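Shown here: the complex without one of its protein chains, the others still in place.
What follows is chain A.
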Amino acid sequence: MEHKPVQINRNNAVIHIQNLRKSFGALTVLNGVDIDVFQGENMAVLGRSGTGKSVLIKIISGLLKPDSGIVQVLGEEVDKLNAEELRALRLRIGFSFQNSALYDSMTVRENLEFPLVRNKPNLTRQEIDSAVEEVLDNVGLLQTINQMPAELSGGQRKRIGIARTLILKPEIMLYDEPTAGLDPITSVEINSLINEVREQYNTSAIVITHDLTCAKTTGNRIAILLDGRFLAQGTFEEVFAVDDERIKNFYNYNFTGDKVDY
């Protein structure tokens, strides 16, 4: 990919979340979340499994409804949009799922064409082919174009999943556990890809992860989600300089393997 310097516009929050709450029955998952993600910025959201990280981005993309709070994406309040307005907003958001969520019954080419032919019906066959080949080339997997998802490795599936979202040229990327289940070398490649996507496509992103290396590599800022709230936000160094036992434990667990009691 061609690398370009990325400017973060701190006057333009592409995602603005205020006092967001979400419960499932008696279980409160998000309990007053506040966060701003600025244009051109990758925000890494750290937290243990089951702390509501994925719920957060599902609310941002409109897959789940919040119980209360403000969720503004690209200036639109997500939960107040009608179906057509939500569809229009989703064209500007890319969502990379934890398990890639590639369509099993379709080839890689068909997976990538799927959102394109439905949302841009006026494109010619040549333009579709060209767009598919371009994004596949950008994620370094042009050779897999006619393969089925079942024939791909975990890392390849992640890349194709990211390529499928990139084909609509989104302004915001939401990555759900991009390195989960991958070996360390493939994880490094995916981290690099996330940074390349930001530079190439000028996207802003939320990277949901419990992998500190991923957060450190991809996040311009980091936020730690614990007990339904963000415990700390800032650069990697700022967050882990906070004098809080739970944050220090999180760091130690990831980098030194010490056992943690939250």
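Structure notes:
Everything below uses one rule, namely that a contact is a pair of C-beta atoms (placed from the backbone, for glycine too) under 8 Å apart; a residue touches a chain by one contact, two chains touch by 3 or more; residues count from 1.
Just so it is clear, contacts and distances are computed from a predicted model.
Here one chain is missing from view; checked against "ABC transporter permease", "Ferredoxin", "TonB-linked SusC/RagA family outer membrane protein" or "Choline dehydrogenase-like flavoprotein", UniProt names that protein "ABC transporter permease". Residue A:Phe95 is the one among A:Phe95, A:Tyr175, A:Phe230 or A:Phe250 that touches the chain not shown. Screening A:Ser68, A:Ser130, A:Thr235 or A:Asn252 against the full complex identifies A:Ser68 as the residue touching the chain left out.
By the touch rule set out above, chain A reaches the unshown chain at residues 21, 23, 25-28, 31, 58, 61-63, 66-68, 87-88, 90-91, 93, 95, 97-99, 101-105, 114-115, 118-119, 121, 164-165, 168.
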